[in-house]
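A protein chain is absent from this complex, but the other protein chains hold their places.
Chain naming follows the written order as A, B and C, and within any one chain the residues start at number 1.
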Amino acid sequence: MNLADWIGAFVGFVLTLLVFSYLIGDNPLFRITLHMFIGVSAGFAAVVTIYNIILPRLFVPIFISDRSEQILTLFPLILAGLLFTKISPRFAFIGNLPMSYLVGVSAAAAIGGAVTGTLIPQALASMNLFAVQSNQAFDANVGLRLVNGIIILIGTVATLAYFQFGKLSQASEKTQFQTWIDGLGQIGQVFIAITFGFLFAGIFSAALTALIGRVLFSVDFISDVLGLFIR
Amino acid sequence: MEETYCPLCGKPNPIDNKFCDFCLAHLHPQEGGSTDSEALSIPGIEDNQDGLGGHESDSNVPDWLSELQQSNEMENEETLDSESELGQPANAISDWMTGVSGDGEATVGEVSPTAPFLPDQGINESQDIPHWLNDSLIEEEDQDLLEDERSGEVPLDGEGRDVSRGDSSSPEISEDISSGRENAGPLAGLRGVLPAEPGAARVRKPRTYSAKLKVSTSQRAHIDLLNSLLEDEGQPQPLPPRRSISQQHVLRWGIALVLLMAILWPIVITSHEMPFPDYDEGSAEVNRLISQLPENARVLVGFDFEPGLAAELDTAAAPVFDHLLSEGALLTLISTSPSGPILAERFIQSIQSDQKLIYGLEYVNLGYIPGGAVGLLSFIENPQGTIPFTIDGLSAWETEDRNGLPATAGIDQITDYSMVILLVDDPDTARTWIEQLGPTITNPQALMSFVLITSAQLEPVVRPYYESSPQPVNGLVVGLRGGAAYARIIGSDDFPGRSWDAFGMGTFVAALLILVGGLGYYVIPELSRTARDQEKVKR
Amino acid sequence: MRNPVYTAIAIGVGIVVLLGYFLQFDLLVNLRIVFLEWATILVATALLIGVVNLFIVHWRKSTTDQPNRVNSIALLAGLTITMGVAGWFGPTDLYSLWIFNYILIPIEASLMGILSVVLIYAGVRLLRRKPNLLSIVFIATAVIILLMTGPLFGIDIPGLAELRIWIGKVPAVAGARGILLGVSLGIIAAGLRILMGADRPYGGN
Partner (left out) sequence: MDSLNILGLIFVLVFFGLMIAASVVFRQREGRKLREIPAFTRLQRAIGLAVEAGSRLHISLGRGQLLSPQSAIGYVGLSILDRIARSTSISDRPPVATSGEGSLGILSQDTQQNAAKYLGVESDPMRGRITGLTPYSYAAGTLSFIQEEDIGANLLIGSFGNEVALITDAAERKGGMTLGGTDNLTGQAVLFATAQEPLIGEETYAGGAYLGAGPMHIASLYAQDILRWVLIGLIVIGAILKLFSVL
């Protein structure tokens, strides 16, 4: 290790301890560390954005592109300029124009993304579970796949039914249909709980690996330092 | 570890708190539930309330009846108390009766029949009575009257307020009725005779009433009570001190300590007791696909994870990249998150110690594609147009008028890559990549494969894609487990056994803590609550 | 007084982009691509505005005499040094990587590490806070998956490994799919409210 790495390892070790001090309780040193982290990550995000978007897409085309591309780049340049007025409360109203544009595009992108990226693929995936004859004609486990497919289908339908918002009858007493839907919702809840339980275990595994990474780093650093002195 | 939940704000509190630490509401609702006892939940009179607790069982008795019963019982209690305390003879009652009857004028005045039950020591004129009721305002003759009443040496319970609270006319009426005996006339000797015309026999000159406020002893006692109540209200109740170290703190510390010990143990001992996973289908498939790559295959690698997960994904990806680079693959690094390009560079630096990669020649970093799904789709449709430059501003691609970098030579469209590897930690990002690349991968003409190296949390999201047919995802390495399985397949010694051992201990201890701790945390308070309930029933 | 111009812009641009997703007319598709490209630049600009906002807020805090000013100073120091180094040398330069490796990653990975304690704590308390069937199913699933994710000292409990795979392949997929479909219905509703002008989060209303 060179000196920069030594200093780096020391800084990393100290910062790890400072963050772990939160396990004992909230303290000022922990908060200072957090704020430094917010600053550093914002700094990286800003620099990467400038290098990757602002410079190549906003400024480079102005200088090196042909006339039509230059004119086309003027629009986002003006919109971005107007958006920058949002920094000052006094002139913030000028920035409403690019913001309304952005909101319109983003709402459409959200709908488009949800329909083409989730709704259609997920619905198709549920249907495709039953395409056993065409693809797995010689699969010995067709029966098992079908059973699993039926369970997934029931689970998907029940989970969707759980979210039903409107009550199906106006009367205070439950109709049979309402009871049936409620029952389906209950089944859906069980599926939701299983999914969350699985995800939770996964998230814990990821967090545990991060913890192990930090502990390994700290143990190695301490043993390196001790090694220096003992030698 | 016991806790109770505030019925008002729902926050957890230590079981022995009377009031909620957060909103100061009563934690244990008043049992018995009568409005009377609720209204009386003032610290000073709680003891007396206990005395009324016996009425709980009479919940089906009509209100008026239970009130009557209550007042009778109270009367009896008080009489007994007064006797035992002051050593007065049992006929003390007759004394005050005579006293009253002896002074005819007093009976016409506002002397309440409850007077004898009022505590003389409870009246502290100088302190307890508001100034507008001070003696100076009361007429002299009324003062005398008060003096007379007080001189009656009424046997009383020490707790003035307690007695006066139970003060109602009903016990007196019943006492009058039960003990009043006719002295003269044909009904002499009989009990409970109503006077024919009370006061009619006493002829006297009508007296002049003062316009000034007259206050009888009972009223004074009521005032006293009200005043003390108001004073209590006005004075801030001392907040139950919030303990600096709560049960939650202890629980957190305990969990942190156990978990840290569990993962430190194998790291320090370095015993390698945990076997690597036997076989993982997804990892084996990735291994097969990489082995089949042609010489100098172009591979697109997506780095889409947060720096916090670097430990997990670096460790899982390390054996895969060992294998990949040994096959001579040339890498193009890309990301859809701003921190991705730096993570990519960092990862390449970390594996450089083993296999020196030359920038531009063997790998190229294209930086990040903004715009999420839209940007990614645009990149998949037209990589050269979407990201024309590398992160450090070099021309990334070979075109007619420009020389590109060797690592990306020959790449015109996305299908020119032999393989796409995505390192990902977020379910939405993973789905975006899969959905956008899916049509290209599942196209029977395509020769490109798509492999995921994911964080453990993504398994239920990405596995269905791997399992489905046709496969939009051809191989899957999930978390540390997948990485360990891959290391075993390629026979790599590089995979950190210490991490795997610590991971094994950590997951085991966590499962144990959640199971045992959760059950204990739930069951112990339940048990103690049941024990408390039983104790109460016994009492 | 609502400004109809902003609402009209949002609705007009939104409808063009939305139609461009579904109808493959050249004009619509090209307009969608151009509009999205501009929006991408605007989002990047907004990120920079966010950084400036962060800077101004903490600059003000650090110049006033208040107890938390040292936090703001730390944030400003982190921000300016990183922007200076990464901006000058480039974000993937060795100096930038030093900051990334020895400041950013240790803090973020340690926060992630803390998460493991937080999650166990939440798991332990869940049954007490919400004693219902859902919590029991949740805890049971989490425990099974946790036990079978790690090596478990090489102990092989028959059926448990298969159960883990089955849960990941069948019920967990069903739940996730139902949730995702439900969420996409919610997304469409929220997006349509904006395109109708019922929700106007932008200023000028």
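Everything below uses one rule, namely that a contact is a pair of C-beta atoms (placed from the backbone, for glycine too) under 8 Å apart; a residue touches a chain by one contact, two chains touch by 3 or more.
Being a predicted model, the structure only gives us computed values, none of them experimental.
Put simply, the missing chain touches A, B, C once the whole complex is considered. Across the entire complex, the residue among A:T16, A:T73 or A:S106 in touch with the chain not shown is A:S106.
Listed residues C:L36, C:I73 or C:V170: the one in touch with the omitted chain is C:L36.
Among A:I24, A:A131, A:L144 or A:L226, the one in contact with the hidden chain is A:A131.
Summary of contacts with the chain left out: across C:I11, C:I99, C:V143 or C:I187, the touching residue is C:I187. Panel shows subunit C; residues 18-19, 21-24, 36, 39-40, 42-43, 45-51, 53-54, 57, 68, 71, 108, 111-112, 114-115, 118-119, 121-123, 126, 129, 138, 176, 178-194, 196, 198-205 of it touch the chain omitted from the view. For subunit B, the list of residues touching the undisplayed chain reads 9-11, 21-23, 248, 306-308, 338-339, 371-375, 425-428, 432, 439, 457-458, 460-461.
Counting over the whole complex, subunit A has residues 26, 31, 34-35, 37-38, 41-42, 44-46, 83, 86, 89, 92, 95-96, 99, 102-103, 105-107, 109-111, 113-120, 123-124, 126-134, 149, 153, 156-157, 159-168, 170, 192, 195-197, 199-200, 202-203, 206-207 touching the chain that is not drawn.
Rule of thumb we're sticking to: only the chains that are shown with their structure count from here on.
Among the chain pairings, A-C comes first (most C-beta pairs in contact). Placing every chain at the mean of its C-alpha atoms, the farthest one from subunit C is found to be B. Between subunit A and subunit B, the centres computed from C-alpha atoms are 27 Å apart. One finds 26 Å separating the Cα centroids of subunit B and subunit C. Across the assembly, subunit A contributes 23, 41, 44-45, 48-49, 51, 53, 109, 113, 116, 118, 125, 195, 198-199, 201-206, 208, 210-211, 213-215 as residues in contact with two or more other chains. Within subunit C, contacts with two or more other chains are made by residues 36, 39-40, 43-44, 90-91, 96, 100-101, 104-105, 108-109, 111-112, 116-117, 120, 123, 139, 142-143, 146, 149, 168-169, 172-173, 176-177. Those residues of subunit C that touch subunit A in the complex are listed here as 3, 5-7, 9-18, 20-22, 34-54, 56, 58, 68, 70-72, 74-83, 86-87, 90-91, 96, 98-117, 119-120, 123, 133-135, 137-143, 145-146, 149, 167-185, 187-188, 190-192, 194-195, 201-204. Residues of subunit A touching subunit B in their complex: 23-25, 41, 44-45, 48-49, 51-53, 55-56, 109, 113, 116-118, 121, 125, 128, 131, 135-136, 195, 198-199, 201-206, 208-216, 219. Against subunit C, in their complex, subunit B makes its touches with residues 3, 12, 251-252, 255-256, 259, 273-277, 306-311, 341-342, 345-346, 349, 365, 370-371, 374-375, 378, 391-392, 456, 459-461, 463-464, 467, 479, 481, 500, 503-508, 510-511, 513-515, 517-519, 521-522, 525.
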